[in-house]
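Apart from one protein chain that is not included, each protein chain of the complex appears where it belongs.
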Amino acid sequence: MQWASWSAFFNMGGYALYVWVSFGLTLLCVVWEVLALRKRSAQALRLSRLLAQE
Amino acid sequence: MNEAWIIVLKRDLLLAFRRRSDVATTLFFFLIVSSLFPLGIGPEAAVLSSIAPGVLWVAALLAGMISLTRLFAADFADGSLEQMLIAPQPLALLVLAKILAHWIVCGLPVVLLAPLIGLQYALPNESLLVLVWSLLLGTPALSLIGAIGAALTLGVRGSGLLVALLVLPLYIPVLIFGAGAVAASQHGMSAQAHLSLLAACSILALVLAPLATAAALRISVE
Amino acid sequence: MNEAWIIVLKRDLLLAFRRRSDVATTLFFFLIVSSLFPLGIGPEAAVLSSIAPGVLWVAALLAGMISLTRLFAADFADGSLEQMLIAPQPLALLVLAKILAHWIVCGLPVVLLAPLIGLQYALPNESLLVLVWSLLLGTPALSLIGAIGAALTLGVRGSGLLVALLVLPLYIPVLIFGAGAVAASQHGMSAQAHLSLLAACSILALVLAPLATAAALRISVE
Amino acid sequence: MLTAQGLACLRGDRLLFKNVAFELSAGGLMYVLGENGSGKSSLLRLLCGLLTPEEGAVFWNGQAIGQDAELYQTDLTYIGHLNGLKDDLTALENLQFGARLAGNVVDNVAALKALTAIGVARCANLPVGVLSQGQKRRVALARLWLTRSKLWILDEPFAALDTASVEVLAAQLSAHMVNGGMTIITTHQDVAIQAQSTQTLRLSA
Amino acid sequence: MLTAQGLACLRGDRLLFKNVAFELSAGGLMYVLGENGSGKSSLLRLLCGLLTPEEGAVFWNGQAIGQDAELYQTDLTYIGHLNGLKDDLTALENLQFGARLAGNVVDNVAALKALTAIGVARCANLPVGVLSQGQKRRVALARLWLTRSKLWILDEPFAALDTASVEVLAAQLSAHMVNGGMTIITTHQDVAIQAQSTQTLRLSA
Partner (left out) sequence: MKINWFKYSSPQTFYPLAGKMIPWFAWLATILAIAGLYISFVIAPTDFQQGEAYRIIFVHVPAAWMSMVIYIVMAAWAGLGLALNARLSAMMAQALAPTGAIFTLLALVTGSLWGKPMWGAWWVWDARLTSELILLFLYLGFIALQSSIDDPRRADRAGALLALVGVVNVPIIYFSVKWWNTLHQGSSINMGAAPKMAATMLLGMLLMALAFWMYTVAVGLMRVRCIMLERERSADWVKALSLGAK
């Protein structure tokens, strides 16, 4: 175990900003991509439903 | 709002945004061009930051100019230009709307991205600010002057050569003042004088260019 | 001599001659870009000559590219391209002729003008020679690679900037070797290796680019 | 009323025509006929103010057209050889922008009705670039269903149209003249158009 | 002999036509008719090899046209909606370059003769950009007097032509068929052309 406490963990030896922004950004990209794709798929389905009902 | 110039502005913006990638393309172009210089010159930060004002200004000029040369060409070829000429509105106003649209699509994004690239070139913070100001004041002049050239080189007349030689040199003062402003701030001097001159260029261009462009268009379409 | 590719070459050269303004614009652009830096940076010969290879090469590259964006556009719009596609001759050969014409009109003048500008940058004589050689060996590759981009973006809106986005990254090796050759000679080293690499780039491009361009044209005209 | 007096047109070093004079009053239709290159399009552009005559002048309601250009241009609809359409905009958008630029207030419904009238409603939301030659022409001509201007100047409106559309267009032109409008038209085809008065101007090369 | 089998053409998400099949033999003339946007131009481009069919294939003398493209293209002359002329070159230069590109050996005299035949000799040394719509079209069509290829594919060649030129062109087409040539043509006008055999392909939108 590397960490004396949670705050030490979050502090990352003084590099918190850099480390957490890196990981956070990665997570953000992943989440955003998945959500955007869900939305895109739903939109495509809605559109072809409109076409089908025409 | 059904004024003709707003119609023209809207149409041109719509044309640009029809492909959302268009605006992005301007930005990436700017980014790529400014990455070319380090590749040619080498990675030393000191040298890079000394050429940064020139590089950024040339990149901005290019990003605007590549699309500008064709500002009226498409309208001319497909006949929209004729329709603008016989619209019941002053032509200079319509021309101004077209230039404005061009600047919004090609000039503004460059102004906003410039500081980021300035960082890559190791520009100090206050120079970054001056850079943005100089681009904001100077790029409208580039668009306006370029429009005259674009109008004059329309059509089949062979006079284009002379015209190109007349219009292009008008860019030089803008470039010199623009790059000069940033360079001055790098050397710890005030950029005020340069910026005022830039603004003066833009205002002069704003007054004269639409009229000159409109006249040039009438000649080209005859 | 009635081979189709010679016809195409002749026609494009004649067209360029009729529209001299386009050629002048390219050269003028090269001049502006390369004269801007001395104005912005100041007259110290040492600094200037250290950035000279990069600046001159980037300027040459951009000047070529500006004109390149329209390599096939006019032919596409007026229907000549269709006729080339159904001519009883390998399309790649016709494409090569068009590229050759473009290089003669836009590349060669830059090569010839470059030493003059090199003087402004206080380049020593042997470097001037290397500069000319490097441009002579490298600019064909630029025209060849650029043609692929021009063909791919045919008929696409905002194609000017898009071509740049596609093509500039592919230009980078040529830029590096070209500027590297001049820089090496400045530092008293032999530029031989760089020049060979440049030539290799050009030969590779010569073999692949016409085929890729022909394929791209067929795709674009569909 | 449109009056032309002693018009002459010089292109390059060729005098295309001279001493062309006519008067067109409300409800009148004028055919401009002649071979290819006889100067029909040039005359039409001259009447629009896009070209300046070498000699002579054009008057709208007694006033030279250059004098109050905006007034004249409000009353004028010109459709030339070129369609004036943007390949990247849809037919509907093109029509709306075109009509608004000419000073007509046009909403979606009206524009769609115009496209329906000339039979290209199905293409309303397609970018004009993908349309066929004749469909493009029809989108350009749809403006005639939206404009309220008195004077229509049309340069070969029937070229590239299929027979059905030719009839639709002819009917619309006839209706315009019945309502007191004026039309100047060039064509190489024989198409029947009704008008309160019809005249023919023949240019010879 | 040109044979088409089961051709289908998809543009965007619209199926323009399918199962188009025909056979055209020496001396044969084929009209492709249909409304605006029914796919006539697309069919012609497909026959030239400019478009790839979604289904089916085109054969020239029993061989798929893609197989030995150069052979087929030597036998082919295609004139589409676009004239393929450069505005900055003169009519004469344009004609010469165009014909030579297609593999015909053409000197000044022959080219001038072709321009004379279709009545634009006077414009021979003018840049094409200043010519009238019909004159441009005629310069493009003048290639038909120079080519020796068997198969002509013409997309609305009569559009924008005056009546005199329409007759001249019709006569030239008739002569081509008499000599055993083949022609595929689209048009919205009624023009009489003689041929050893005539067939009509009607596309419906």
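By letter and in written order, the chains are A, B, C, D and E; residue numbering begins at 1 in each of them.
Heads up, the rule we're going with is that a contact is a pair of C-beta atoms (placed from the backbone, for glycine too) under 8 Å apart; a residue touches a chain by one contact, two chains touch by 3 or more.
Keep in mind the model is a prediction, meaning the values are calculated, not measured.
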Among C:A74, C:L129 or C:I172, residue touching the chain not depicted
C:I172
Interface with the unshown chain - residue positions in chain E
5-6, 12-13, 55-56
Residues of chain B touching the missing chain are 19-22, 24-25, 28, 31-32, 35, 38-39, 42-45, 48, 119-120, 122
By the contact criterion defined above, which parts of chain A meet the unshown chain? Give residue numbers in ascending order.
1-3, 9, 12-15, 18-19, 21-23, 25-26, 29-30, 33-34, 37-38, 40-41, 44-49, 51-53
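The rule is simple: only the chains that are shown with their structure count from here on.
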State, to the nearest whole Å, the distance from the C-alpha centre of chain B to the C-alpha centre of chain E.
44
Euclidean distance of C-alpha centroids - chain C vs chain E, Å
37
Out of chain B, which residues touch more than one other chain, so two or more?
15, 18-19, 77
Contacting residues of chain B [partner chain C, same complex]
15-16, 18-19, 21-22, 25-26, 28-29, 32-33, 36-37, 39-42, 47, 50-51, 53-54, 57-58, 62-63, 65-67, 69-70, 77, 153, 158, 160-165, 168, 171-172, 175-176, 179-180, 183
Given the complex, residues on chain B that touch chain D span 2, 4, 7-8, 10-11, 14-15, 18-19, 74, 77-80, 82-90, 221-222
Inside the complex, what are the residues of chain D that reach chain B?
48-52, 70-71, 73-74, 76, 78, 80-89, 93, 97-98, 100-103, 105
